[in-house]
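With one protein chain held back, the other chains of the complex are shown just where they sit.
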Amino acid sequence: MPIQDSNPAQDSSAVHNPVYNQHDPLSFVNQIRDYLHSPPDLIIHSLVISPDVPCSCLFLDTLTDKDKIEHELLSFLSEKACFEDVTHADEMISVLKGRIPFSSISSSDDFTLCVNSLLKGVCLIVVAGAPEVLWINVSQTSKRSVAEPMTESTVRGPQVGFTEDITVNLSLLRKRVRNVHLVIEQITAGTETETNMALIYLDNLASGPVIEEFRKRLAAIHTDSILDSAYVEEWLRERTYSPFSTILSTERPDILTSHLLEGGVGVIVDGSPIALVGPITFFQFFIAPEDYYQSADIATLLRWVRFLSFMLSVFVPALYVAVVSFQQELLPHSLLISIAGQREGVPFPAFVEAALMMVTFEVLREAGLRMPRIAGQAISIVGALVLGQAAVTAGLVSTAMVIVVAITAISNFVSPSYSFGITQRLLQFFYLMLAGAMGLFGLLCGVLMTVVHLASLKSFNVPYLSPVAPTVLSDWKDILVRVPRPWMDAYPRMNGTRKKSRKRL
Amino acid sequence: MNAVFQKLAVSGIMLCCLTGCWDRIEINELAVAGLVGSEIDPQTHEQIVYYQIVNPGAYSSESNGRSKAPVYTYKVQGKSKGELAQLSSDTLPRKLFTDHYQSHIVTEQYARDGLRTFLNYYERQFNRRSSLYLFVTDSPLSDVMMTFTPLEQLPGRLLRSLVSNTNNATGRISLKSRVKDLVENMDSTTLTMLPIVSLKGEKPILSANRFDDINGNQSNLVLTGAAVFKQDQMIGKVSLWENGYYNLLKGEAGNFFESILLDDRVVDLYAHKIKTKQQLTLRNGAPVWNVEITAHLALRNDEQTEKLTWDNLSKITDQFDLKLMKTSEKLYAQAIEKKWDLFGLEEEIKYKRGNAWKKLQQQENAWAQTKLHVTIKSKIENIGEIVDPYKGGAGNGKE
């Protein structure tokens, strides 16, 4: 396990300079206890395994499987018969290593390493007179079991989501890709938290430069703590500031797997149920996992519905404002009259009206997320009444505006990716402001700005707008439409996969 | 550097944006014109324009207690056309919005004086569409502009619907009676026919109370004929029935309606899917305007006592073709007499190539010698629900 030199805890340990002294195991044990500030969950169990060899067993009972230690390790050690033939403490370590019925077993004489491993759920066995300390990995943390994904649910398809535990997550992946080419590289980052991360890819598919880029960016993480994959995401992103995410975050192992199988590279962070995948392009945010579990024609239709609702959610408020307060000539005559009728007596300009309603909606949504579930009903009643009925009756906003906000809000929820949904909300306000100030011209400038921005983005050297710009026609079959599986015989070319064809030759 | 650029860009754009508000105008600050009428004051020779402004309050969902008049008409008088639109701000409490009014009416007198300046003014405006219908009225303009119309409460839209309905039902008003059609014929000799609208009854109805009155006919706007325009000037009037024929010959009528007499019994026929082919040829040194018409007929009314048979049907179509042919030729002759170049023959001859045409091209009024040759091919497609009419009366029962 690599050790970070800059760890302040270790710096202070250098002052004490405690070294494992094989002749004085007791002081070593005491040092460890002092070093950890004698925590209540540190258990030091002394026992005699062989007539002349006393030993101590150290572990943190909050991080370890106490059952395992008591029933398996300690009962094994206390069976005197096993070690009667061993008299010399020097041999004891190798004998123990060979005989203790645990698979994860090793030894070391480094103090800091010992302390660190103790914090990772290792049980240390200090044998008096032995040159090294024995480690037995019996870690067990409290974790929840594998459950349905919370944010990305599907009707059909696997109902499994990642959990907070990296080993469980990796096992979920391994189960899906039983392949020698699946590479899992372990990386630790965060000087204080020492968080484990796994870089995952298929070495016969993922392109070398992309993997290299991932490694480079992961290695560049200089932070004290990583509590969630979101922390890593910000390090992994392109340097340019952008509301558009160039990394897909997912809590579904099947999505991660499907990206790996198309030459993507994934990162799983211990302690986070959200995995990160890259490279990802703009149009892939319109793909929902369900697309692959439904027939191709329906999936295509739904994909277009998603494109449409993206357009709606981003443009409707801005367009409404632009048309109602700048370019009224664009409205059909009957619609113009009906909107004019509704707006009779509304005191605010359309822009203020729209901003008011949109902000109210955002507040309601935020309140809905934060409040305790039990209060849910109250807020939905208030929300529905305030947003809908009362505001119109009071003559504060026009009915058309309520519909506009409702359409915007509903189409926003269509987005398969939550983070992309938030991006849409940012865009909404950006466009709304431009439209409120400059009408259609402002809106168009905003759109052009967005297009330029999107075109300038790259996700791990894959242009963000591919396969449309640059045009990669063969990739359109899984972006703009979803063709049936048998036709998808080539890997996406934009990812630059090593193999080109899915057919096994 | 990037950050500096972004900050600069954002602040620059924001500053720029603010001036955009000079163009901002809320929809409820607009006076949406639905119908506009113009005339010239015969005494002072000043321009008069009537703006019929839609009252959005009448369309508001919470209009309880508000006025129910769907439109208000404002009259503006001024020296020139450009001035009128500006002067409207003296009377209108809201900004005049002419971007999509539905129809424009001019008086007959105005039309006869020539609409050139009006058309130029109109085409210059960026915010007006030339695809709207232009009407000529022979009633006093103020009455036409100030009457409430039932059912379709916006008179502008009413007129538009009248044109398309008439065109559908009888083809007597061409859909090409828009401002742009008139403008297009400005440089050519082709005549343009614009619908004439009149006020039915003596007096306009000025109060919205009429909407509670069952009599829908009263003081309504109706189409009564067509005005004939040569370039920008109105040169004559034809009845709707005549105009139907002209449209048919011009190929502008998609539908047509005519009654024929067969053994003194009336048969009403509705022709649709009309296709017209026109060609100018020379026959014995004289120009001939060949018009070939094919039509599908529907039997709307048949007062014959006979059962419909193959024979009978062909009799009907023959009679129909004959009548159309005869009437067309008669009407064409009338038009020639009045020096109406309905089909732009003058130009047609001008653009012909070949020696034979050269002679004609040198003659003035050569087009007036043009003969009309109409061939009509029609077939009955739809005979309605009954083949054999109910005969009733004596001698028709079972013997």
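By written order: A and B. Residues from 1 in each chain.
FYI, contacts are C-beta pairs under 8 Å (C-beta built on N, C-alpha and C of every residue); 3 or more make two chains touch, one makes a residue touch a chain.
Following the convention adopted for this analysis, contacts and distances are computed from a predicted model.
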Since a chain is absent, check the UniProt entry for it and pick the matching name: "Formate hydrogenlyase", "Endospore germination permease", "Imidazole glycerol phosphate synthase subunit HisF" or "NADH-quinone oxidoreductase subunit J". "Endospore germination permease"
Specify the residue from the set A:Ser106, A:Ser153, A:Ser171 or A:Ser456 that touches the hidden chain. A:Ser456
Going by the contact rule already stated, which one of B:Phe126, B:Trp310 or B:Tyr390 would touch the omitted chain in the full complex? B:Phe126
Interface residues of chain B (partner: the chain not displayed): 1, 4-5, 8-9, 12-13, 16-17, 19-20, 22-23, 99-100, 123, 126, 129-131, 160, 180, 183-188, 347-348, 350-351
Residues of chain A touching the missing chain are 326-327, 329-334, 438-442, 444-445, 448-449, 451-456, 463, 465, 468-471
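Rule of thumb we're sticking to: only the chains that are shown with their structure count from here on.
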Spell out the residues on chain B that touch chain A in their complex, using ranges where they run on. 2, 6, 13-14, 16-18, 20-21, 23-28, 30, 32, 54, 56-63, 97, 99-100, 102, 127, 154, 157
Residues on chain A engaged by chain B in the complex (per definition of touch): 240-241, 324-326, 328-329, 333, 336-346, 349-350, 395, 399, 433-434, 437-439, 441-442, 445
